[in-house]
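The other protein chains are all here in position, but one chain of the complex has been omitted.
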Amino acid sequence: MSDHSGHRDASREILDWGRLATFDGPPEILERARRQLAAYATAGADSLDRRRFLQLTAASMALMGLAACGPEVDPRDRQPYVEQPVGIVPGRPRYYATATAPHGYGEGVLIEHQMGRPIKVEGNPDHPASLGATSAIGQATILSLYDPFRAQALTLDGSISSWPAFATAMIERRRSLLAQHGRGLALLTGTVTSPTLIEQIETLRRDFPELRWYRWEAVDRDEARAGAQLAYGRPVDLLPNFAAADVILAIESDFLESAPGHLKFARDFASRRRASEVKGRMSRLYALESTPTLAGAKADHGLAMSPDEIQTALRRLAGSLGAGPSEWSGLAHARGQALDAIAADLRGAHGRALVHVGACQSAEVHALGAALNHALGAHATCLSMIEPVGAEPRESSHGIVDLTEAVSRGQVDTLVVLADNPVYGAPADLDFARALRRVPFSIYLGESADETAEAVHWHVPRSHEYEAWSDVRAFDGTLAIQQPQIRPRGERRSAHELLEVISGQTTPDGLAIVRQHWQMRARESGVRDFDAYWTQALRAGVAPDTAAQRIEVTPRADLSSQLAPRPAPAATAPPASGEPSAAPSTAAARPAPGAPPPVTILFRPDIYLWDGRFADNGWLQEMGRPFTRLTWDNAALVSPRTARRLELSSADLVEIDLGGRRLQAPVWVLPGQADDCVTLPLGYGRRRAGPVGQDVGFDAYTLRTRSTLWQTSGAILRKLADRRHQFASIQHESHTLGRDLVREGTLGQFLANPRFASYGHSDASLYPRYPYPGIAWGMSINLDACIGCHACVTACQAENNSPVVGKTEVIRDREMHWLRIDRYYEGSPEEPATVFQPVPCMQCENAPCEVVCPVHATVHDSEGINDMVYNRCVGTRFCSNNCPYKVRRFNFFAYTASDPRPRESWNPEVTVRGRGVMEKCTYCVQRTRTAMIAADRDNRRVQDGEVKTACQQACPTEAIVFGDQNDAASAVARRKASPLDYAMLGALNTRPRTTYEALIRNPNPALASNGTPRSARSGEATLPAAGGRETGDA
Amino acid sequence: MAAIFTRRANLFTQIALALLVLGGLFFLALVWGVPLMNYNTQVSFTPRQPVPFSHKHHVSGLGIDCRYCHDSVELASNAGMPPTETCMTCHSQVWTNAAILEPVRASLAEHKPLRWESVYTLPDYVFFDHSIHIAKGVGCTECHGPIGDMPLTYKATTLYMSWCLNCHRNPAPHLRPLKAVFDPHWRRTASTPSGKELMAIYRIHPKTLTDCSVCHR
Amino acid sequence: MSAHAKPYGLVGEFRTPEEAAAVARELRDAGLTRWDIYGPAPLEEIEHAVPTRRGVAVTLVMFAAAIAGACWGYFIQYWDAVIDFPINVGGRPLDGWPGFVPSAWEICALFTVYFGFFAFLAASRLPRLHHPIFAVPRFDRATQDRFFVGVEAIDERYDAARVREIFARHGVVEASEIAA
Partner (left out) sequence: MPERPAELGYDGPVIGPEQDFSSVTASLSDLVLEKRTPRWWYAGAAISGALFVLFIIACIWTFVGGVGVWGVNIPVAWGFALANYVWWIGIASGGTFISSLFYLVGSDWRNGVNRTAESLTLFAAAAAGMMPILHLGRQGLFYWLFPYSTVMGVWPQFLSPLLWDFFALLCYVLTSIVFWYIGLIPDCATLRDRATTRGKQVFYGVLALGWRGSARDWRAYKAAYLIMAGIMAPMVVSVHSIVGLDFAAGLIAGWHSTQWPPYFFIGALYSGWAVVLALMIPLRRLYSLERIVTERHLDVIAKLMLATGLMLAYCYLMEAMEPFYSGDPTKVTEYMASAFGHYGATFWARNTLNIFIPQLLWLPAVRRNKVALALISVGIVAGMWIERYNFVVSALSQDYIPSKWGYFGGTFWDWAILIGSAGLVLFGFFIFIRLLPVVSMFEIREIIHKRRPDTGTSTRPAGDT
């Protein structure tokens, strides 16, 4: 597990496709899994058979293959291979490189295999979009791979059919299509970055000249594209360099959460934010946003303003920075002073300043951003441009709107849908489902039997990205091959294979398709030994120097005249077809007399479910949202002031009336939300999904029309009297209430007095300190670097077999995450300063939990880890009561037994806990122990960095560092030597091994008064008294 | 007044008391004794195997090294059960049509794994690693008993945690030079270095060996 | 009363403890040892009249039990936690003796009470459901409101006539000789 950080390539291998484990006949396996787990639900030994099944029997792979035909296997069986695959060492993990593309752009990953089964996702350090890190979604993909409810059977009009049947039908269809040169043949895809797929489409065009290719993503980057078009007169992708920027202006920016390349951006950004390392070189971040983003949370000055105000603000900045007509600098704005200060700061940082605009902003704002960047001289230093990575259909009109119109004009008789669930995400005013039903011959390639699958004739189950061959480009164009980690189950096929059928090949072979394309590429780039090239690309997980070429373009001079003379009113999203439009929203409803004043609606993707495609993923559903801390729900987010005005409080049910379209939604009062702006997170309220995702939350798409994809004004909120919603929030109190949890200060304070945050530390004790002569594992968490993305939490859940407990149990405060990220607010509820604090087990040297355990179930080991011995635990729960950090979790029910995931997906290195057992973070003791055994085998000491905890490995910003704190040279020892190092609740003298580096902000002195006053002991001063629960709680 | 109880009542009382005492003692005996009974620990039990494989014949007789079949024992937690191929390396030449080897041939022919009944079964929350024990000079026979002389393999030790602790608390007597680890008939001789010396060579620190996380994760 | 059967002894029934106590004193002075008073409650005058060491014996047993219990209670804890399997629990010292005291005390109490109970049974030879003396007429009132003085025949100084005479002098209600 540890070794790929060292001699990496040796540990990554090429999957032997012929020998891949398969899940043929999963029902038996899953059935058995559930039965067996249930059988042991009550004992600590519940996973007994599971692990033997997984680890001790070398034949579990073979068994997978045989499960369908063989009788039930006695768990006491040892089943050796018949022929042992080369290189397989039972009980040793192996790593295979591939890539995941949660938003269409590739992120390189390494998949850990145990006995041929993919178990865990890690980032690929060699991949530019990963750099070894992963996102929460990336971590969770492994669960989707094992989702037992994904479609397996190919269906025709809802009834099970077979691949041959489909192939024959398709071939017939093909004949008639050939006859009419492909007239009526339409292709609907999402974002396409796979060169192989593009080539296939081009090939299709050769056979079917009149093929029409449409593109649709429910949550797309059209605005950015249109903005670039507007600003540069041509499509480009922007590559910001946050490591080079001293001053950053983020316009509701997604650069820390979802923008292509966000993992790299986060890494770069953090590299300039860890105060103890960069000292005076710490960068400064401003954020203007209508609804809180992670960037806003990290901002030194976050200003909440409505979309209109944002646009005005940008014009004003443009005016005063020479990026637009100077009269703009006079534009009236509520936050004028602040803006001027920002402008001054940006001007001062000329050449080292950067403006980044989020995908949800209108094309105009993007254009303004481009102009600002140009004026600030960012293009040379902080910003570079490349040809767009995502393929653009050559059709002039290729939006879903055009498709729907074409269908209604009867111009489409054969529709191949590769896009992800368009029926669910399409604009509500299109009624795309009806259109789809009118298509005589429609095919949908989708992972589950979702809303779209029910509206088409043929539903071909789509193979998971870890089940099929493909390739994908990253945000910077770098190419990676996606190799299957496991054999697809049932009739699953990839997009490549489906298109291959359309072009006449009835038994497509994904590997052949991709390989063929790559051979062509290789030939073009003059590679002699293709096999070596291919092998190397697979092993490394990236194809050498495939990054897109930089291009030099500058914003057109007449940009400002292109923009509407006056700041356009709100709700100016162009139709999906992509050309910019500043036309005011048509959907805006006129408020009826006496009705409450209208508000602006913002449609935003949910940070974890995205556009809804991950709704079936239990880990992501149960992940607390960074700001609302909600699980299993979305909510209409309103600002505290607006809530007061509308007499709303959290969990009230409201009816949102938008030009006649009505939607009932529960309200959540969210600090930092712009006034009179209501954010409706997308991706919930799936009508047809797996048991996990179905009917969770409300479906905001029902209000989203073609012209108001991102925002619209004129909505009326009507409170539904005395009806409240029950939320499952995992954090009920939002303030530190003056407790010594988070220590923070300003850069000024820090430079003036580096030790300002180290105080009140007493080591006095009646007892002699326990000696740890050998290794002493320790962890340091840098609060400057933590962006609250929850990648670590998901990684922990994946590594440590944490179960999903479901909404009702979360409501009872029984969630099982070992690592949580506390979110605290300071300052005014309107524009609070946000603090993210990851809290794993502190591994106290004077552990309060251990002393109260009557059975030695939690005790210390010689490396100072606070062991939790599940099989010894009788479940008194005193340890949890006595833990001042409340990091212990208890199996109140047999959660693991009732978890639907197949048991072969659990991590065999970690005990699966049964009912009535306490559990908690152990610094991934399975990893430390494996590393120590490896080192001990050849009588050496464990190297620094040889073992990484799951959270540390996933963290994009290197906020978490783990290692031997006795070794002065180790990274963790160096971190702990920082003057900012402090122990949470240190006064209790628990001597935690996990310590924090105090949070340093870098506010603009000119703005010190604004927004967020703070002192080293921030909290007391600016906070409401105890129980300030205005973030609400069901 | 007529006495309620006859003389016999006293006898009954005494018998009852005696039974009470005996019962108590018997209960205690059960509590401590039953877990140690072979019936419970399966020690010296010989499970039925598809093929009556004899370690005595292959190891002591033919002198085949343990690692020839259990090839991952030095590399990984798992010693590894030999794939059918391994059996067939020889048995495609010798005993090619012995009846008792039919299952092996069948396995190869039908590409179905042999199903051995496991002899040593650890509970699932115990993470035992063969490789480190081998590397630290713990011979196979320390846990597997006189495996080299077993015509049919039987369980030689209880695998109770208390049994593990015996060695983890005081490893010295159970250590041997590395070259002797796989020797099923090894005996300590005058020339063999003492357990203390071996502990020094292997850098074994017994204090750390009883940490819970050594085996429980 | 049967002449041939070896008699258990002579039992006299009295109304008041004073009478019984007076009889007791005479028997004691006469040097008899195998006699006893049976009454419904432990009353001072009777206690004073009847010489016995049983109370002391029981007390000593209980004291010994208390010491033994306390020592054993402490020892098992010390041996388990410090000698047999020392484990670092929350950085506390292995020999956290103050933490061993409560359990040790409880075990001490347990021992004392139980050995006290057994000592009492042993001292008074209980349980013994059958006893010759139950044959005495109206002996049931020994546990209600009457007092009986029983003199055993096996006492070498036993002389039925003399005993009857003593009984009579102290207003015996009825004196009856019963079989063993």
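We just call them A, B and C in the order they show up, numbering each chain from 1.
Operating definition for what follows: a contact is a pair of C-beta atoms (placed from the backbone, for glycine too) under 8 Å apart; a residue touches a chain by one contact, two chains touch by 3 or more.
Just so it is clear, the model here is predicted, and its values are computed rather than measured.
If you put the hidden chain back, the residue from A:T736, A:S780 or A:Q965 that touches it is A:T736. Between the chain not shown and the residues A:G683, A:G788, A:G916 or A:P1003, the one that touches is A:G916.
For the chain missing from the display, the contacting residue among C:I46, C:V163 or C:I178 is C:I46, taking the whole complex into account. By the touch definition given at the top, subunit A reaches the unshown chain through residues 42-44, 731-739, 741, 812-814, 820, 822-824, 839, 848, 850-856, 859, 872-878, 880-886, 888-894, 915-918, 985, 988, 1026-1027.
Counting over the whole complex, subunit B has residues 1, 4-5, 13, 31-32, 35-36, 160-162, 165 touching the chain that is not drawn. Residues of subunit C in touch with the missing chain: 15-18, 24, 36-43, 46-47, 49-50, 52, 54-59, 62, 66, 76-77, 80-81, 84-85, 89, 92, 96, 99-100, 102-103, 105-107, 109-110, 112-114, 116-117, 119-121, 123-124, 126-131, 133-134, 138-147.
Simple rule for what comes next: only the chains that are shown with their structure count from here on.
Subunit A and subunit B, compared by their mean Cα positions, are separated by 48 Å.
With centres taken as mean Cα positions, subunit C sits 57 Å from subunit B. Shown for subunit A are the residues that touch two or more other chains, namely 859, 861-862. Residue numbers of subunit B whose C-beta contacts span two or more other chains: none are found.
Across the complex, subunit C is touched by residues 767-770, 844-851, 853, 856, 859-862, 991 of subunit A.
For subunit C in complex with subunit B, the residues that touch the partner chain are 85, 87, 127-131, 134-140. Chain contact summary for the complex, subunit B toward subunit C: residues 1-10, 12-13, 17, 165, 210.
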